[in-house]
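Only one protein chain is missing from this complex, and each of the others stays in its spot.
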């Protein structure tokens, strides 16, 4: 989905996902809702035959999840995921597959919390009902979690992220927010000696190799995230279900659901 | 088991496992076969109540496995383990738990190969019967594996390690050998751009935290490695079974098997 | 100066500088302004005879600078230092010594800018007179700097840090601030794919080994930062000079200046 220029410093040093001149299919050019899409040959990734066909259409957000989870150490670590849209839900599966030992999923929407449970998060928390920070701190013996994957992009969840990360831990930020967020740098970052990462897109092509390997090995069961399979003519109806959170990932079949 | 001095460069910079003045319980001082053992307070690690009691006696070799597997990137990678003594067998479980996508176990002893299968290695190979290198290269599409964990300490298995690691891959050496091993540095290391690591002991205390977390989360089923449970009076008989490879880890009960 | 407990997770995994139970000499207990100070044996670091005696009293802030500069890759990179108090000034010397190729020093106080020039910063900028961000962006060909070391703890300098760091770059935060700082997480961190680190104290004892090695090798000339050498009786006068920024580091001699 990201078309990198191939010539800037970032592209030439293994950081093409933050290319200075990136064009995004669907933002800077027609994307998957258009009748035809033009993309460079190098952006085409051949689906391994061992991977279920229907996963093809969800590889991009899965890639975001893989990139975020694997942006630092994760094996034998406790992880909190704030926000369980599709990427957050995928991140539950990925984190478990690569050795996270406790996964806390924090999400206000009840439909999404239901899927988070199906993805086998160890703890699923509704921050509108209970104090998520207090809950995480208690379950980690007052330590906090090693890793927070922030995938909601909401000032409240970002606040929670900084509250529950342990001293020396990592916060990986993926969720976009248009609102400014206020931090107390001394208390929130410096005294705790934490690392905060901005995560953008997927690593070209490391993320794709990682995803392929995990999927081929059967390490990721993503079916709970695919909530709807619809013929294209029901498009508008499906969009409604996305808004309420009842639907997570919707597979749209041009010629009728198979 | 390793008593570090706490004052050398290595101890003071997070590398106490390769302390310049290390004393090893069982080598430099009486160990677990003695009636009484004296160890410093800081070497005592309290078993978490959630961890099965019988795992207590196998944490040291499990720690070697955890240290070796996690000495570099492993998630979404292919791994070969050359040598399936207890540590190699544990390494199968650990590698799987932290996201290795294919685990090749290479071992000449049939008893050990049987356990390797129970530990759910993806491929179990007898290098005395088939060409292990050819097998691995074929299964990896000619690429070789990302990571080799060398746990046999035999010149043949070391040779295999260098043959099957992919360009840019990692070989982590744990298996001790008294025999000199001959390498072609240009072909074996330099042109392939690989990294070779010597792995010694367990990281203090990082490995112990990692082990505890993985065991508490139920990520490791180590039971197949515990082949024998004997009363102490049958000690000599058990030793025989170790020599043939029929036994892997033997739990010795001072007051009769519970 | 940091007395770590030696028993928490952080202490036991090489992160004692962010010990959960840290006591700071001078904050939690009497410090260098007291007649007597009690510190644990393990906090004593013997000065190598090759290191100038007068550097002994400035090793703590030098350690902050070494920790910050070496908290990520720095060789062959461009670096901006926002805030040139003593630690910022030391950081100029350290960054140059370990291969930073351009050092931008940004500081409002004219006395400090003068010392920054003596420390051989490549560019010294007064952000009250000129647009620091525009200057840095121009000199880096619109790219921004690879690394920002934030040592002022002022909302304005923090703002500058996020403006001038390049995509994929690092911001290491050391300067404390009591005021909340507002960020646009999407623009400031996520799209740029940057890493933000909280830096606290010095790494025990890695930083001390690094400092000793650099000083013994004559890689750091810190004399410009030592602006005043006074007998203890002139203490109050010296404090005045600190407030105006005329003085940077002041050596206080109990028995008269030697």
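For clarity, chains are labelled A, B and C in written order, and residue numbers in each chain start from 1.
One rule holds for everything that comes next: a contact is a pair of C-beta atoms (placed from the backbone, for glycine too) under 8 Å apart; a residue touches a chain by one contact, two chains touch by 3 or more.
Note that the coordinates shown come from a computational prediction; the quantities given were computed from them, not determined experimentally.
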item: Full-complex contact with the absent chain, from B:1, B:199 or B:250; value: B:199
item: Contact residue for the chain not shown (choose from A:55, A:191 or A:209); value: A:209
item: Omitted-chain contact residue, chosen from B:7, B:167 or B:223; value: B:167
item: Positions on chain B where the hidden chain makes contact; value: 9-10, 15, 17-18, 20, 143, 153, 158, 166-168, 173-174, 176-178, 180-186, 189-200
item: Absent-chain interface as seen on chain C, which is shown; value: 66, 70, 74-78, 97-99, 101-102, 209-211, 213-214, 216-217, 219
item: Residues of chain A in contact with the chain not shown; value: 9, 12-14, 204-206, 209
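The criterion applied here is as follows: only the chains that are shown with their structure count from here on.
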item: Whole-Å separation of chain centres (CA-atom averages), chain B against chain C; value: 43
item: Computed distance of Cα centres, chain B from chain A, in Å; value: 34
item: Centroid distance [mean C-alpha coordinates] between chain C and chain A, Å; value: 36
item: Set of chain B residues in contact with two or more other chains; value: 209
